[in-house]
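Removed from the display is one protein chain of the complex; every other protein chain stays in position.
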Amino acid sequence: MGRWREWLARARSKATTSRAWRSIFRHGYEDTRRNRLLQVSSSLFLHLHPTTMPASGLRFSYTWGLGGLSFLLFILLTLTGIFLMFYYVPDTRRAYDDMKDIEFVVPFGQFLRNLHRWAAHAMVITVWLHMLRVFLTSAYKPPREFNWVIGVLLLVLTLLLSFSGYLLPWDQIAFWAITVGTNMATATPFFGAEGPFSLVTYDNDLRFLILGSSTVGQSALIRFYVLHCLALPLAAAVLVGVHFWRIRKDKFSAAAIRRLGGGSKVATGMAEGQPEDTVPAKTAPKNAAPAVVEVWPHLVAREFLALLVALLALHVWSLLVNAPLEGLASATDTPNPAKAPWYFLGLQEILVYFDPWIAGVMIPGVIIAGLVLLPYVDPNPLGVGTYDLRHRRYVSSAFLFGFFLWIGLIIIGQFLRGPGWVWYWPWESWEVHKPVYEKTWNFPWPVGLAAIATYLGIGLYLPRRLRPKLVGQFSRTRYVVLMLCLLGMFALPIKMLLRLAFHVHYVLVTPWFRI
Amino acid sequence: MVDDTTARGDLDRDGKAPPAVGTAGNLWMPRRHWLVKVTWWTFLGSVTAMVGASLRMLSPRVTFEPPPVFKAGFPGEYAVGEVSERWKKKHGVWIVRTEAGFYSLSTKCTHLGCTPNWIETEEKFKCPCHGSGFYRSGVNFEGPAPRPLERFRIALAEDGQLLVDRSRSYRQERGEWNSPDALLRI
Partner (left out) sequence: MRPRLSFRAWTALSGTGLALVFVVLVVLEANPAWRQHQRAFFRLERLAAERAVTAAEQELQEREREVRDLSARVRAAERTLQGPQQTGAYEQVRQDVDRAERLVSDLQDTLQRQRAEYQRVERDFLLADREADRERIRVRLNELRGQLDALAKERDRAAVRRDEASRRMRAMTAELDAAREMLARLQAPLSLARADLAAARRRQAEVQQLLIEPLNRVDRCTSCHIGATRAGFEQAPEPLRSHVGRYLQEHPPERFGCTVCHGGQGRATRLPAAHGQVPHWREPLLSEDLIGGRCGVCHRGDAVPGEPYATAGRRVFAEAGCHGCHEVEGVFATRIGPALAGVGSKVRSEWLAWWLRDPRAYLPRTRMPNFLLGDQEIADLSAFLLSLTTEFLSAPREPVSQSRGAVARGEMLFKESRCITCHAVRGRGGTIGPDLWRVASKVRLPWLAAFLQAPAAVQPGTKMPRYRFSDRESADLVAYLWSELRDFDEDAWPPGPSVPGRPEEGRRLVRAYGCFGCHQMPAFEQAGRVGAELTGYADKDAERLDFGVRRDVSRTWRAWTEAKLREPRSFRDGLKMPDYGFSDHERFSLLTYLASLSEAKPPAGYLRDVPGPNPYEPEGRFGELVADLNCLACHSIRGRGGSLAPDLTREGSRVRPEWLRRFLDRPDTIRPYLEERMPRFRLSPEEIDVIARYIENVLVDPRVPKRVLTNGEATPALIERGRDLYYKTYACDACHQIGRTGGAVGPDLTLAAERLTEGWIYAWLRNSRQLDPSAREPVYEMVDADARAITAFLLSLKEKELYSAR
């Protein structure tokens, strides 16, 4: 035994002092500050991190590790996706059969597919929550505005990745989700065949461009396959790189700004002349030396723990719950109800209340535009690096209202809509379909016009009247744009109420569009 | 760039106690702690399992090739002395009838797996890839082929048809051609 150990020790020392070893690992493992910094800076993978970071950023309940988890899921999706690609052929005649084969005869196939599907869903959630976190801690404020924009683009890419992957199994749920989803593109103004001011026909509109055909078929499948497996992941990888690079350049998370605050005002991006004491007193002890720690091992260790926990949760879930696969896609039998993937159910619910070009094109467009513009229209520099919302009541309540409205719409779409997209309470059976006859009616156009004008007028006038100081910060244009966005958002639940309670179809009917 | 210079600056000050680090210590250095060992071993085990499962996944359980056993028609459909190319395309087999009986030859050259051609006038199988030549019997006589073509099991099915089983092959150099399954005497 002793000799064996001795031999092992000798072999190890021989190996670690060999030229080959040293050519790979350029520094030792002793716990010195030098090595800690080198761990990060000499490793391609770890050096996406800064070498040091503010100690307060380590707190798990500050970041919740959501950005890192999203990245982990992205990597996991890439790997599982590669393995699935070995067995999947994007051919409408066999794609579904390939899915069945993956499920039933490919070793570990079912598990791998579960992992892929659930990781995709989890990634949508973590990206949303990450965004919410960044908003709540004001981490989008200068100098990080642009990284927020990148983040919004990554959000869009995440949803597109999920959506494009949705078609590939070629089952009923895939076929109809994509049919309904792409039909929205038909309603695009100018470029959709059915949109307002249409310039095109069904044979050359936006939907045709997306599908490569006027129906969901072979050409759509191969397009979505290429988008899903190549184009979108590539774009996402590039943007993720930029995103991380920015984080590193901005010294990790926004918490850093305040802690390093004493140093350079330019680096923190705070406006000149901004008094230090506007930072909430509770989390900013004055004159405290900024606590800086090495990323290795402090952050890396925590990231490792987060990785383990996330992997464990995902693997257990994938072991217990199989990814859904419905019947073979059939262009003649629409399932009832035909629901979009859950993250788009909010949109599908909105489609009940508005014409497709508003619900399917304008609203998502305005939401994305609004998110992109958020750091640029929010002039309030307060709240950076903290969950304290007291100093930014208006912005946060508007954002949270929108966020929870979206979640609420999804809950309605997922749990309260049954066959025929009829409202079913959770305790109501779908077994016998509800016979519904809902005769809707429209406002006469003068009334509708007056109602909308009144709504907008009051909406634009009241804040000026009630909070002149706050409004005074904005230029007139900025104010009008911001208020129109907000009023539009508040108009959504109002229209829902009008429809659900009073069966109002349109508030305003014009020859060109209906609202 | 700012980061790099900071880091280098830290390196330059190597040996001196860096500010505000001491309390953290190193979470990973006490490698002998049993919990850390558990972590590493289970993690490495999981990664190994992941890699193993992924590799296993690449080896399919089923293939969509034609079944290895097929019926090749009735013996009367073949003339004595004929090298039949009837099943070459579908099943990769020549069926040869001689005075002695039937045998089925693999159409896979024993050199590197190309498909030779039967040249009637020269009474030989000639591989286009590297010029290997085989007699009617399947025995190699020219070119780089290291051994004769393989023969497959051939028998009579219950309904009197020839039955060829490509899953069982017989090699001349191992003396397996003497097996009754390699030559069907009729």
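The chains carry the letters A and B, assigned in the order they are written, with residues numbered from 1 in each.
Basically, a contact is a pair of C-beta atoms (placed from the backbone, for glycine too) under 8 Å apart; a residue touches a chain by one contact, two chains touch by 3 or more.
Here the structure is a predicted model, which is why all the values come from computation and not from measurement.
Novice: Based on the whole complex, identify which of A:25, A:104, A:394 or A:415 touches the chain you can't see.
Specialist: A:104
Novice: Can you tell me which of A:199, A:316 or A:462 touches the chain that was removed from the display?
Specialist: A:316
Novice: Quick one: which of B:124, B:151 or B:166 touches the chain that's been left out?
Specialist: Only one listed residue reaches the unshown chain, and that is B:124.
Novice: Over the whole complex, note the residues of chain A touching the chain we left out.
Specialist: The missing chain touches chain A at positions 97, 100-101, 103-105, 107-108, 111, 171-172, 301, 304-305, 308-309, 311-312, 315-316, 319, 325-327, 333, 335-336, 431-432.
Novice: Just the residue numbers, please: which parts of chain B touch the chain that's not shown?
Specialist: Looking at chain B, the ones touching the missing chain are residues 23-25, 27, 33, 35-36, 38-43, 45-46, 49-50, 53, 61-62, 64, 66-67, 121-124.
Simple rule for what comes next: only the chains that are shown with their structure count from here on.
Novice: For the complex, which residues does chain B have touching chain A?
Specialist: Of all residues in chain B, those touching chain A are 2-4, 6-7, 10-11, 14, 18-21, 24, 26-29, 39, 43, 46, 53-54, 56-62.
Novice: Show me the residue ranges of chain A that touch chain B in the complex, using the header's touch definition.
Specialist: 31-34, 36-38, 41, 50-52, 55, 83, 86-87, 101, 105-109, 111-112, 248-249, 289, 291-294, 297-298, 301, 308, 311
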